[in-house]
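One chain of protein is taken out of this complex; the other chains stay put.
Right, chain A next:
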Amino acid sequence: MSSNPTPAKKQLLKIIILGDSGVGKTSLMHQFVSKKFDSRYKATIGADFLTKELTVGDQVVSLQIWDTAGQERFQSLGSAFYRGADACVLVYDVTVQESFAHVGSWMEEFSIQAGRRDSVLIGNKTDLEDRRQVPTRTAQMWCDKQNAEGDKNDKTEMKYFETSARENTGVEEAFMAVAAAALARKASQPAPVPPPSTVNLNQNQPGNAGGSNNTNSGCSC
């Protein structure tokens, strides 16, 4: 299959933002999409999304960014929307060690629902440097470890960024990086192979054992 991208078509990329409650996922999304920051905290219920168009290289991309709930009681509802994602943004709070410790389990849950995908790890709230609990080096090493452990046949990459949604530092770079990674992956993937037209899902059903979809079973359509 050809890996040459078709230049004119706008690509839709679905990005999921994950992480513990209160790490700043919603703030990051709003800062990136609307350049707005609201210091009042409002927990996300279930999931919500915003769309932003951007250009990556010469490709116009419509980035559909899904902000998910970090609260445990809304996780099941939120994770239903992971499917079909092209990449994920894992977020932790640099001032909360525990939120960094949970990043692995967020990634695991995402992989279960959406498969392995490129991702970026974001250490948010760098404006609170004096309260930092997670050193940059620790997070960077974690990313390196993930990159080293990945499946050789299905290589995904995790980049690390530090951001402050409040001060709008590093936000654009992180989202552009995840968009670029997702786009590159999409371009390098073979086009979906249509299933053989003779597939008959009802082959085990009595009266439709012929295997084709034109038997006399009333209607096999």
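Operating definition for what follows: contacts are C-beta pairs under 8 Å (C-beta built on N, C-alpha and C of every residue); 3 or more make two chains touch, one makes a residue touch a chain; residues count from 1.
Basically, contacts and distances are computed from a predicted model.
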item: Name of the absent chain as recorded in UniProt (options "Cytosolic iron-sulfur protein assembly protein CIAO1 homolog", "Protein SEH1", "Mu homology domain-containing protein" or "Rab-GTPase-TBC domain containing protein, putative"); value: "Rab-GTPase-TBC domain containing protein, putative"
item: Where the missing chain touches chain A, by residue; value: 12, 14, 21, 40, 42-43, 45-51, 64, 71, 73, 75-77, 80-81, 83-84, 115, 192-195, 197, 199, 201-205, 208, 213-214, 217-221
